[in-house]
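For this depiction, one protein chain was excluded, whereas all remaining protein chains were kept in their positions.
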Amino acid sequence: MPDTGNLTTGGIGDAVQRKEDFRFLTGRGTYTDDINRMGQTHAVFVRSPHAHAKIKSVDTSAASQASGVVGILTGADMVADEVGSLICGWNVVDRHGEGHKAPPHPPLAHDTVKHVGDQVAVVIAETLAEAQAAAELVDVDYEVLAANVDTASAMSGPEIHPEAPGNLCYDWILGEEATVDAALANSAHVTELDIVNNRLVPNPMEPRAAIGEYDMATGEYTCFSTSQNPHVLRLILCAFVLGIPETKLKVIAPDVGGGFGSKIFCYAEETTCVWASKKVGRPVKWTSTRSEAFLTDAHGRDHVSHVKLGIDADGKFTALKVETIANMGAYLSTFASSVPTYLYATLLAGQYTTPVIFCNTKAVFTNTVAVDAYRGAGRPEATFVVERIVESAARELGVDPAELRRKNFIQPDQFPYETPVALTYDTGNYEASLDKAMSMIDYAGFPARRATSEANGKRRGIGISAYIEACGIAPSAVVGSLGAGVGLWESAQVRFNATGTVTVFTGSHSHGQGHETAFAQLASTKLGIPFENVEVVHGDTSKVPMGMGTYGSRSLAVGGSAIDRACDKIIEKGKKIAAHLLEAAVEDIEFADGNFTVAGTDKAKAMGEVVFTAYVPHNYPEGVEPGMDETAFYDPGNFTYPAGTHIAEVEIDEATGVTEIVDWVAVDDFGNIINPMIVEGQVHGGIAQGVGQALLEGTVYDPESGQLVTGSYMDYCMPRADDLPSFRVDMTTTACTHNPLGVKGCGEAGAIAAPAALINAITHATGTMTVEMPATSERVWRALQENN
Amino acid sequence: MQNFDYHKPNSVDDAVNHMKSSDDGKFLAGGMTMLPTMKQGLAAPKDLIDLVGVGLNGITENSGSLVIGAMTTHADVASNATVRSKLPALADLAEGIGDRQVRAKGTIGGSISNNDPAADYPAALVALGATVKTNTREIPAGDFFVDMFETALAEEEIVVSVSFPTTAQAAYAKFPNPASRYAMVGVFVANGPDGARVAVTGAGSSVFRVSAMESALDGGFSSGSLDGISVPADDLNSDIHASPEYRAHLVSVMAMRAVDACS
Partner (left out) sequence: MKLEGSYIINASKEEVWLAMNNPEILQASIPGCESLEKLSETQFTAIVKAKIGPVKASFTGEVSLENLNPPHSYTLTGEGKGGLAGFASGAADITLSEHDEGTELQYEVEAQVGGKIAQIGSRLVGGAAKKLSDQFFRRFAAAINGEEENPE
């Protein structure tokens, strides 16, 4: 047996290298597309080239004669099989007390197509090349209808669903409008801003993929899928779409190469593969091309807002009013409705004591692919609104933006702090992170740096973003009362093997976050066993207890807490066995560093010995079950509230409008840290994504034809290493008060904080109220012209 | 991608014969445009005639000129010591094409034969007054590039080499498209025995010269001479990345930067 008790590497707080990186970095991961099943066929979807059209006919006769074709299935076949509609699992109730409009979303369209890329048929063939060739022969006759893709004008555009008059999905409010209007009217100053939060394509490195398989002998289906939450996918497929008992569908999400939210949802393709596998009697595999990913992965953001911030004569915020139109795309995706409401409006207090807040969100349908959660999901949009309007107000008032923030911060002694938008922040220290960030970037030295830049024909700007997020999603009772169709607890099973190694089963899912490492560190410290002795299993509904998956920076705060609870159960049981072995009372047994000891004595039993006894219970306490295998379900009492300050500094080339990010400091409060290296990596990745949104990434649908113009990397600009500076990352810490680990979550923070910091820096440099995202060189150049 | 017949001739004549005997053939150089196009299903030639083995690779110096074989890769041009010393602007240009993978496969002959409106090489050929040698004739660069994706090449004609005079001071200033890193605007400036040449790529439907800038530079070769000279925006490209007005502005800025870099 390996040496026990060595906790200096791999315990909580160690920057241990990630267990999973060897296989990822050497090409040895097993992704869905790496899996090949006996007798497997290949699916290619026939997709609409039109944004909006009636399907007049689908002629599969030529295609079905093509070489290698096993089957061609259409929307009509799905209707005949009574395949259900893809669902939205969060019912948002509008300002009139009515539920949102969730029009039918057939996995294969049979009547109309509503966005470019909408599925019309699936061609299943022996090889991928044969499926592709046959798909080209499927002749779909369309009657083209007028397309409606623009968020701001969607409500007055052509109607997309008869179920949603005026293309309105819901008209939702939070707060009292009259109160907020009155407070604004009585304010010494009101700052107003029009804000566009640009639409983004998620672009995980691994495109989506699925294999559906049906075992005729057992009547059991298997779905291999690139899912962030295999149990949720199983639940939706079974209970709502395909009508399969949950006992007869196994969902396996193996190594998954990034998701950023886009792999939370139940899509048409995996649904079709599972359904079709029984129809054709063979496993059916589909792997998205990058072109398909652009067209069909749920996009992110896409808000148009008008914002008003009231300020009194002392510089205190009096009221905030936000009116937002949020683009849902053509169909309501799995959690789409919650993103611009409960994950957005509830964060509009930010780090501030703004006493009254009103938010109205109108969600609209358009002839674009669905929009749903994307890294940050609602909270980047909220932070962008708050931090842009606060910065703009400071400039209008001629006060230092840092000082205006400081004056309005919730103070450390005010926690727990109930905001006017339904959340209770448990803890925080916002001034501490602001101060640290300002000192790191030498805020006071900015004027001198600006003068140097100006002497070189460059404009220089500095921008702050003091963000907060609610994550660790989250308390089931709360989300249930807000319309969620699921609970958001998490499960963990901690299984000691007889020889002392531990398998941790988690219902959360790793698609790059490093669960195999961080959770092993957690179990290692908690149980006092070597890091190397812990294996983490996730992503297979046949192995892991039902869990809710990974999104909303929840894995550690919720899933980690469940592991902690399961470990507690192990320790409690171990105490009973140790008491028996040590001939002491259970109450006298203490557990620390992997050893059970009798209090006040040197009598001890190591965890390994106790575990071995549990599996070989020759000398065993009466009434205690053998084995050492415990399961816990953890439902948190509150969200967690990571917060911090990011400051960006930019230099702009006056002649071209090109922005260079010359410095970036991030000071985040994530509560307690399990692995600082993973945390820093998450911060880096998040900032890179936020910089992508602010500077480079913009999704463009042609306003007339509804075609996706930014449908490849020729036109959709992802951030590259040389677009980014070396980030300087530091922490402040206030431990979360309501989970056993004191952790908050770090996965989304960078993407939430970054856009506002960067646009604040750019507008500081240009001297204009706004520059729209992405702040391309032309937009910045035009802003400079406007200001000259 | 559709099936096709792959041919690998070992001489230019052999390659031409393959093309003549095919009713739907395509020459393949580095394949950096052709292969992605085929993979997307946007081209499906019956015969692909690979020029990799026809012996058109290599760089030689020849009394006041550099002769670059058509199949020489961008990476080889970028790293070649002779190009670096005799025509560093061309080496710099090659180093800025695409990414490392593209530079390792893409060729000068393939690039100019394709004549993508945003390719870099056409600006260098036109500004330096290069000569394109084919299997049948020699074509001055100014006559070679006709319109977007259109050259003076006949269907069965193969570029053999490009000959660049090395007598000019030259520099290339490129404003890359942030997504594709093709030239949104690229300006190659050369100042040689025949005077100043300013060639612009990425901004129009094909490479073009700016005579107003050339005569201004002939009056005094410094970026200050270009002050206030701009190209009309009317005929410039417009896409989601840049308006014609911004492209016109960038032509002036990049031209000045190229002139400054010539010294």
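The chains carry the letters A and B, assigned in the order they are written, with residues numbered from 1 in each.
One rule holds in what follows: a contact is a pair of C-beta atoms (placed from the backbone, for glycine too) under 8 Å apart; a residue touches a chain by one contact, two chains touch by 3 or more.
Since the model is a prediction, treat every value here as computed from it, not as a measurement.
Only one of B:E95, B:D239 or B:D260 touches the chain withheld from this view, namely B:D239. Among A:G29, A:P49 or A:P412, only A:P49 touches the chain left out of the display.
Note on the undisplayed chain: of the listed residues A:L235, A:I678, A:L708 or A:L784, the one touching it is A:L708.
Considering the complete assembly, chain A touches the hidden chain via residues 49-50, 116, 136, 291, 294-295, 702, 704-705, 707-712, 714-715. In the full complex, chain B touches the omitted chain through residues 33-34, 37, 40-45, 114-118, 147-150, 177, 180, 182, 205, 237-241.
Definition applied: only the chains that are shown with their structure count from here on.
Partner chain B is touched in their complex by these residues of chain A: 129, 132-133, 136, 291, 655-656, 696, 698, 700, 709-710, 713-718, 723, 776-778, 781-782. The touching residues of chain B, counted against chain A in their complex, run 1-2, 40-41, 175, 178-180, 182, 239-243, 246, 249-250, 253.
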